[in-house]
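I have a structure here, written as structure tokens, and I will follow up with some questions on it.
Removed from the display is one protein chain of the complex; every other protein chain stays in position.
Chain naming follows the written order as A and B, and within any one chain the residues start at number 1.
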Amino acid sequence: MSDTRWHHYPPPDLTPVDAATAAARCARVQKRSIKRETKVRLLKLALSMVDLTTLEGMDTPGKVESLCRKAMRPHPEMPELPSTAAVCVYPNMVPVARKTLGPDSAVKIAAVATAFPSGLSPLPLKLDEVRRTVDFGADEIDMVIDRGAFLAGDFGRVYDEIAATKEACGAARLKVILETGELQTLENVARASRLAIDAGGDFIKTSTGKVSPAATLPVTLIMLEAIREHFLETGVMVGMKPAGGIRTAKLALHYLVLVGETLGSDWLDPQWFRFGASSLANDLIRQLLRRDDGFYQSSRRISVD
Amino acid sequence: MRLSVEKTLKMYVGGKFIRSESGRVTKTQSSDGSTMYAAHASRKDLRDSVGVNRKAQGGWAGRTAYNRGQILYRLAEMMEGRVGGFPTTDADRIAAIDRAVHHAGWTDKITAVLSSLNPVGGAYVNYSMIRGMGVIVAIPHPEDGLVGLVESACQILVMSNAGTLLIPTEMAELGAAFAECLHTSDLPGGALNILTGDVEALLGEADKHDDIDALLVSNGAVPKAAWSASKEQGARVLRRLVMSGRAAQPAGPETFAKLCEVKTVWMSAAPEVPAGRVSY
Partner (left out) sequence: MSDASPHRLRIAGAIDFASSPESTPVTIPSHVGHYIDGAHVEGQQEGRFDNVNPSNEEVLCTVASANDAEVDQAVRAARAAFDGPWGAMSGADRGKYLYRIARRLQERAREMAVLESRDNGKPIRETRDFDVPTAAAHFFYYAGWADKLDYVMPGRKARPVGVCGQVIPWNFPLLMAAWKLAPALAAGNTCVLKPAESTPLSAWALAEIIHEAQLPPGVVNIVNGAGATGAAIVGHSDIDKVAFTGSTPVGRIILRQIADSNKRATMELGGKGAHIVFADAPLDQAVEGVINGIFFNQGHVCCAGSRLLVEESIAEDFLGRLRRRIEALRIGDPLDKNTDIGAINSAEQFATVQKYIGIAQEEGAELWQGCANEPPSNGFWVKPTLLTGVSQTDRVVREEIFGPVLAVLTFRTPEEALKKANNSEFGLSAGIWSGNQARIFEVAHALNAGVVWANGYNLFDPTSPFGGIRHSGFGREGGIHGLYPYLRLEA
């Protein structure tokens, strides 16, 4: 057990959040007009940041294999396109993904673990799940925090679980899913972000995709600000992954603007920013195709996964 | 025959009856025809009076609206019970007392009449509230007698202002009687002062004094040249000259609206991010 500022009462005193102004800030970002060469550059960048995701109970090896091929070559007609950053799958699908992608693939394998999506299992089970998943070949572990413990004010417990999970990850990068739709207030999001970062998360991530709302711009802004504060205090960079609900290229580009204007150019890199998404990749491709040949493509032209 | 005791009428400033700092008095006649003397306000008396008003205004405005109403009603009680009445007609006395009762009822209602809750777009509570302007120098119409004094005084006081009434020497006896009622009405000292003397000269001094928030002049109380000069001088500090109707009718909200500031406040009342909806 650790003994940190999260293990004492009262919990760390963070600045409050004015939700109306945070929303206005994001609305202003959404007024940014991204055209021509900037658009092409950011569309490609966004594609390279996608954690191409399938998290269904009905996932099969075939589905995951197909997803991995899509991740490596998002649109074979356009070989110049980057691969996506990663695929994101359930633990049992990691071996399939590793086999398809090969041992040292540029496309990383991210796997959700720790009794995703609720996290409501005994910690030893969750840690065992993490270790096994890493052993299967996962490069990145997307864990969920215990929202019940967080909302009950048991921050020490949430901290300890993250810290233990981080240890269990070994060399794998740890993404901490806050499930912001259940935390509900931006102040909770800010607090959970700092907690997750302090406890050793390499990334903080908004959502499982199983709760609505998933990622939103205001929530992402608050999380980026937490990352910024940590960086200014320590010089240590932490990554950000909004997940769920980002389906259009236009919205994705506005996320990138938000990142650029909040954290600067160093975070505009797949190493530090990811989109957890499934259908986004195709819309990015569609927009790029339009840039190339001047027509809006029917979605039939692009592979579904 | 008894030799009468000649009285010198004092002015009322800061809850005290005072002589002019200059020592000047003007000879005048009392309502029964006997000789009296009235303090004659100097320019410095005006400056002092305004200073006293400024100090007192915050306290007066800080009272609850209910308490201010109680005090104005107390003024009516004091006037009603005044032994020997006032050196004026019965009709004027009665109208003046009833006028004080009328205005006493405004203190805790005018805010509701002149304030608003504004339905702005966006997550803000937006309201416009009224506040007193501060210090007001007022000139009632001499022909309006006691009801004119009550009317001007109440216009100032209802709106949480403090102020000074300027009245001519001929009204000094009436003014002093009214001041005695103010004095016993629990009105905090300095909320309302009364100076007697040369009204136009005092108005001219007020024009040169920047720490006055408004001038309140009853229609016809001073010649046009005087109020024009006041407006011209007041331009330097953007001071308003409020012309109010004669005292036959009580001032209504349209007049009160000119004797206050409307302050609009936007308060963020942001709804948080929408509540989660679980769909496992």
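Side notes on the structure shown:
Rule of thumb we're sticking to: a residue touches a chain if its C-beta (ideal position, glycine included) is under 8 Å from a C-beta of that chain, and two chains touch if they have at least 3 such contacts.
What you are looking at is a predicted structure, and each value in this text was computed from that prediction instead of being measured.
Considering A:His7, A:Arg32 or A:Arg98, the position touching the chain not shown turns out to be A:Arg32 (whole complex).
For chain B, the list of residues touching the undisplayed chain reads 113, 116, 118-122, 124, 126, 128-129, 133, 228-229, 231-232, 234-238, 240, 249, 252-254, 257, 261-268, 270.
Contact between chain A and the unshown chain involves residues 15-18, 20-22, 24-25, 31-39, 42, 225, 228, 231-235, 256-257, 260-266, 268.
Throughout what follows, only the chains that are shown with their structure count from here on.
Here the CA centre of chain A is 67 Å from the CA centre of chain B.
For chain A in complex with chain B, the touching residues are 18-21, 23, 117-118, 179-186, 189, 210-213, 216, 218-219. Touching chain A in their complex are the following residues of chain B: 122-124, 268-280.
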